[in-house]
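Just passing along the structure, written as structure tokens.
All protein chains but one are shown at their positions in the complex.
Presenting chain A:
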Amino acid sequence: MGDPSPDPEPQPQQPSSRRSSQVPQRRSRELSLPQPSISEEVPQTPFDGPAMQSSQGILASQTNLQDWSSGPPLTAQENLAMYPTEEAQLGGVEYPSLNMGFPSELQPQPYLEEGGMQASRNVSLMLQQLQQGQGSLFQQLDSTYLETQPDYLGQFNMYQGEDLQFDQGVPHGPYMRDDPTLQYSPSELGFMPFSAEVPEPEPRELAVQNAKAYLLQTSAGCSLSLYEHLVNLLTKILNQRPEDPLSILESLNRTTQREWFHPKLDTMRDDPELEPTYEMAERQKGLFLRSSAGGEGEQEMEEEVAETAVPNIMETAFYFEQAGVGLSSDESFRIFMALKQLVEQQPIHTCRFWGKILGLSRNYLVAEVEFREGEEEGEEEEVEEMMEGGEGLDPHGEEEGEEDEEKVTDVIPKPMWRPPPIVPKEESRSGTNKYLYFVCNEPGRPWTRLPHVTPLQIVQARKIKKFFTGYLDAPIVSFPPFPGNEANYLRAQIARISAATHISPLGFYQFSEEEGDEEEEGGAGRDSYEENPDFEGIPVLELVDSMANWVHHTQHILPQGRCTWVNPLQKLEEEEELGEEEEKADEGVEEVEQEVGPPLLTPLSEDAEIMHISPWTARLSCSLCPQYSVAVVRSNLWPGAYAYASGKKFENLYIGWGHKYSPENFNPPLPAPIQHEYPSSPDVMEMSDPTVEEEQALKAAQEQALAAAEEEEEDEEEDEDEDLDD
């Protein structure tokens, strides 16, 4: 209990100073009183500890002892009330030492010191105090020490008046001499020994009362007394009844102290820490409430029971849970409600929960969505127009620049470098942009639409590997620089994951009955499929055994960044019409090879291996009951991509960080090699700049020439003057 020790130090200064004024008077009065009255003692009364908030309690006990009727002014009036007016005679009164009054710093105070061994007791006490070096008491102790030596009665003049008690009990000293507890020095005595040895009951009660009064001293910084704290602590232990309380005593002590100083806030006030929690809960509550008023309830019910675009998330979650994948069920339900909200807000034809991408500060929940036929995405058109407008301005700029340049005598050579041709992005509803994606950070937050992905973004995304922060507008700082912010990077990764890991059991999808698709330019193959109404379902065991029973139903992304190949140079020729004066850099036209990827609906067995590891792992969800299991396939190439199939149902899900697995370390591409310098030709010749010395030499030479020219002129003038003079 080291904590309260520094606190009581200032406290006793005041009361002791008060006491010093009052006590001597009382003492003198007491001297005159006959012994019996002095030896009064107030019988024990159980007074409430917490009410005794001041150290006057000790004072009260002393005054009550000596001369209760004289009633010195006490600040704590209730103390008077506490003590009944009964006066009892003490037989052989032994006054317990009341040292604890003034040396309150000395914790294990021997309040039970008897008056018998007064002199020696006090001396040892002083010595002990001196040893403990209580600075504030030092001077006081000195004075008391000096005074006690010669004269017992001189103690009455000490302001630490409590000691005086024992002196009046001197005649009764012999009783206590045999008490073994008195052999010990004060510091070794605890409270307990006294109670075992006391022959008379009254002194014990007195002692207990004094002890309690001491405990009721409040500590300096607060209004909490040791007694009260111990009461709280013991009450807490008795109420809670923890096991083995001794081992957690310190923690309980600390907790009790803290609770006293940090009480629970008013029920009317909000806890500031919990604000965001409540806010989020409010927002999520909105998800659960139905938007319609009561009257339209029935109609809405019927509408909702009919086909809705919202998928059955709970069923999917159940099946994935069998595989040990997925979010908790209440989280899934919240996602379901959020998707329902999305469907209500946007004109959606089909919707699917694509998955969750983890980020540094926040996560993304992704929904894959198809708009209804005819619902054009207005945003996309606006963006396209802006881009085209931008492109229109550039050629004009070039022409003007050319005119300016012709006027200048030195023709700045045109750079040979041309930016690589931009591969056009795919149309909506086809290829990588077949679906629209909406993201939100947490169910209850608004959904944001992700922009369509461009092939360049996919190509760059393949070269970098960055964690998502959770904020869509965060910039992506990387090399090679990524054209876009986090929203674009997210969309690119989603496209790559979808293309690589969306699989279905063989036969679920089939090609529509159209011919002639293979004759298309580019040979991209068919890019549409439809559900097979005759799909019977494949037994789960077969699904797990062979990867040939699963097929990809999304198109593979070519190295170009698109699903269908487009020759970028064709477009370039169209743009060339504007700038015919420019040299045709591609006289040696680079033959761009057509890129071919595996066609749609290729079985997984055709997938390339990663370092001799199969890219897919298939398991039964539960080996203990194979008859009701679900076939689960896990991707090794994109950790976090799962698919399950059971009977006629199947589903894909992705929960992960959004990165591809690579057995080797990630090596960022090196910077491009330094470009060649412009070759020297008669038009443009490289010369070194003159050095400073050369320039100065030139300047000096010029000055000399000037000076020489001036001199000549002067000479001529002089000559003329002379001629004139003559």
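One rule holds for everything that comes next: a residue touches a chain if its C-beta (ideal position, glycine included) is under 8 Å from a C-beta of that chain, and two chains touch if they have at least 3 such contacts; residues count from 1.
By definition in this document, contacts and distances are computed from a predicted model.
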item	value
UniProt protein name of the chain not shown, from "Replication protein A 14 kDa subunit B", "Phosphoribulokinase", "Radial spoke head protein 9 homolog" or "Translation initiation factor eIF2B subunit gamma"	"Radial spoke head protein 9 homolog"
Selected residue (touches chain absent from view) among A:Gly324, A:Pro424 or A:Pro539	A:Gly324
Hidden partner chain, touching residue among A:Lys340, A:Lys465 or A:His556	A:Lys465
Touch criterion as defined above, residue of A:Ser247, A:Gln627, A:Gln675 or A:Ser688 at the omitted chain	A:Ser247
Interface with the unshown chain - residue positions in chain A	242-243, 247-248, 250-252, 255, 273-274, 276-277, 279-281, 283-284, 321-328, 331, 356, 358-363, 442, 465-467, 611, 613-614, 617, 621-625, 634, 636, 639-640, 655-657, 659, 661, 663, 665-666, 668
